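Only one protein chain is missing from this complex, and each of the others stays in its spot.
Labels A, B and C are assigned to the chains in the order they are written; within every chain, residues are numbered from 1.
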Amino acid sequence: MNAKEVIARRVALEIEDGMLVNLGIGLPSMVANFLPEDVDIFFQAENGVIGLGARPPEGMEDPDLTDAGGGFVTAVPGAASIDSAMSFGLIRGGHLDMTVLGGLQVDERGYLANWMVPGKMVPGMGGAMDLVAGAKKVVVAMVHTAKGNPKIMPECTLPLTAARRISLIVTEMAVIEPTDEGLALREVGPGVTVEQVVEATAAKLIVPETVPEMALA
Amino acid sequence: MNAKEVIARRVALEIEDGMLVNLGIGLPSMVANFLPEDVDIFFQAENGVIGLGARPPEGMEDPDLTDAGGGFVTAVPGAASIDSAMSFGLIRGGHLDMTVLGGLQVDERGYLANWMVPGKMVPGMGGAMDLVAGAKKVVVAMVHTAKGNPKIMPECTLPLTAARRISLIVTEMAVIEPTDEGLALREVGPGVTVEQVVEATAAKLIVPETVPEMALA
Amino acid sequence: MKTATKLEAAAELIPEGSVLLIGGFMAVGTPERMIDALVARGVGGFTVVANDTAMPGHGIGKLVTAGLVSKAIVSHIGLNPETQAKMIAGEMEVELVPQGTLVERIRAGGVGLGGVLTATGLGTPVEDGKQIIEIDGKKFLLEKPIRGDFALIAAKQADYKGNLEYALTAHNFNPVMALAADTVIAEPHVIVPVGAIPPDAVKTPGILVDHLLEREH
Partner (left out) sequence: MKTATKLEAAAELIPEGSVLLIGGFMAVGTPERMIDALVARGVGGFTVVANDTAMPGHGIGKLVTAGLVSKAIVSHIGLNPETQAKMIAGEMEVELVPQGTLVERIRAGGVGLGGVLTATGLGTPVEDGKQIIEIDGKKFLLEKPIRGDFALIAAKQADYKGNLEYALTAHNFNPVMALAADTVIAEPHVIVPVGAIPPDAVKTPGILVDHLLEREH
């Protein structure tokens, strides 16, 4: 199992029955593949549908029905079309139960940076700032390090996405929860030791006596 | 022809082809009866329809289709249902070409008071404040005096509806336009003299050399 | 998937003194069965936020007559002499809000905005005690968001997921109020299977609706 699949399977366990969930494009969108069978949830895509479904059968693609990355999708029975004002009204207004986003950096305050690298890459924040500021639960799904360099830092060096503490960091090496006291290590990845996590993390971690290995969906 | 019909017929002449028009309940709503045949206009009711039509045939009344006064109406072909946010978005956003409202008082600044008499009658402003603040053209349609007392005053003694100059006052005695210089008498009612208008008006009127008698639709 | 809630059970959900957002405009688009159930139960002390208090014997007028309303935040009370009498007698507090401002304040509460900046009410008693903010040389009133403990919503049709459609002038405040309360109770005329309301026809996504009243008998 590669790193991304570990992350997607672990994040899937955070999704509870009845939730409205927004999955970012890329790695976060993989989470949809590992949901338990019996949950009744809706996915929201910020470009305008509640009840996003899987890729349509060949030849059934509708140019007016895509996810936020522009990929063809379906809509599940009971779906609702919404415009951008309603979409972000739901996000900012606290109606979105959970969002899963990628991250460039997260720091000891639990702040996320994920929308630009000055002088190098300026994709723009898209909906990320509203999602992090407004969703009830914000999960950052990312690989633990970038080319060997830690992404979980004492303080973000990249521009912040929001000055609001995120709820959970899920990597292939660890599950980490930002708290009032700092970053608490909650779980380690399959076959990963606490020492390896500490080594790969630039931020200070609060490490309890026993750290269980993460379960996977 | 009674006073109200004179007023309604004169106001009807202000309505131009292509306009979106809001008529207040009561006297202003009578204006709809005197439109020229060839104008293509839409009436808006602030409770939620663009394309308000006449009273429906007996037995065809729909409890979900009324004007702002709660009376049964129809919708014309090409009508659109709107919620209150859109309705007042159109009003406040300058999309409404003209509103016709009743008045308790208008003063030399062209300010209107029409929503309460302290200690006596407090119906509330309903949509009037938004209409006067937002419509492109605001026409006040009212009888010239109340039980012999002037309603066009040097300064309103009743609480204002808005501190924005209205466009036109139409009474059974006169058409008066508020301008930078004050209230300009533009027309007199059928068989009414300038002297009678001045007599019935507490505010100072700017009276040009010749004042035509008003035309009626 | 939602289960249909019985009328009495829905009324029992609402504690004394709750803030209720109630849809409707002069009792058009008002959840009448829900109001009847509240009157039958007799628990009150409510703060009611609505366009108006309708007429005695209709919609919110029935709550007023039953003495269940301690405070009304509304734009208009002109057609309900009981509200006026109770207000003058000090039995009921009435806060009058311009209609367009009222719907935007509720929307702001629902979509997570900090307030509303409007020119409506400037220079009138509505501005008393409120902050005035100057933006690029123009003045605006800062009006605060409104949220409810409960929103009582009338709809034309719901599906089993709680997706709602509205009819003609029965939209009014309903779609906006469904965004702005901790608990949303919807009273549809008709309930249809999932898929019977196409995504583009949904005006209130089902994820906003907590309880769906059972069908009328």
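The working rule: a contact is a pair of C-beta atoms (placed from the backbone, for glycine too) under 8 Å apart; a residue touches a chain by one contact, two chains touch by 3 or more.
All figures in this text were calculated on a predicted structure; none of them were measured in a lab.
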{"item": "Residue of A:33, A:84, A:179 or A:193 touching the missing chain in the full complex", "value": "A:84"}
{"item": "Among A:133, A:184 or A:198, the residue in touch with the chain that has been omitted", "value": "A:133"}
{"item": "Residue, one of B:134, B:159 or B:178, that touches the chain absent here", "value": "B:134"}
{"item": "Residue, one of C:98, C:115, C:148 or C:205, that touches the chain absent here", "value": "C:115"}
{"item": "Chain not shown, touching residues in subunit A", "value": "45-49, 62-66, 68-70, 75, 81-85, 87-88, 91-92, 111, 122-130, 133-134, 159-164"}
{"item": "Residues in subunit C touching the chain absent from view", "value": "104, 108, 112-119, 133, 135-136, 138, 140, 142, 144, 156, 165-168, 199-201"}
{"item": "Chain not shown, touching residues in subunit B", "value": "20, 40, 42, 49-51, 75, 77-82, 85-86, 88-95, 134"}
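In this text, only the chains that are shown with their structure count from here on.
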{"item": "Chains touching both subunit A and subunit C, listed by label", "value": "none"}
{"item": "Per-chain Cα centre nearest the global Cα centre, belonging to chain", "value": "C"}
{"item": "Distance from the mean Cα position of subunit C to that of subunit A, given in whole angstrom", "value": "35"}
{"item": "Between subunit B and subunit C, centroid-to-centroid distance (C-alpha), Å", "value": "29"}
{"item": "Inter-centroid spacing, subunit B versus subunit A (mean Cα positions, whole Å)", "value": "55"}
{"item": "Multi-chain contact residues (two or more partners), subunit C", "value": "107"}
{"item": "Of all residues in subunit A, the ones touching two or more other chains", "value": "none"}
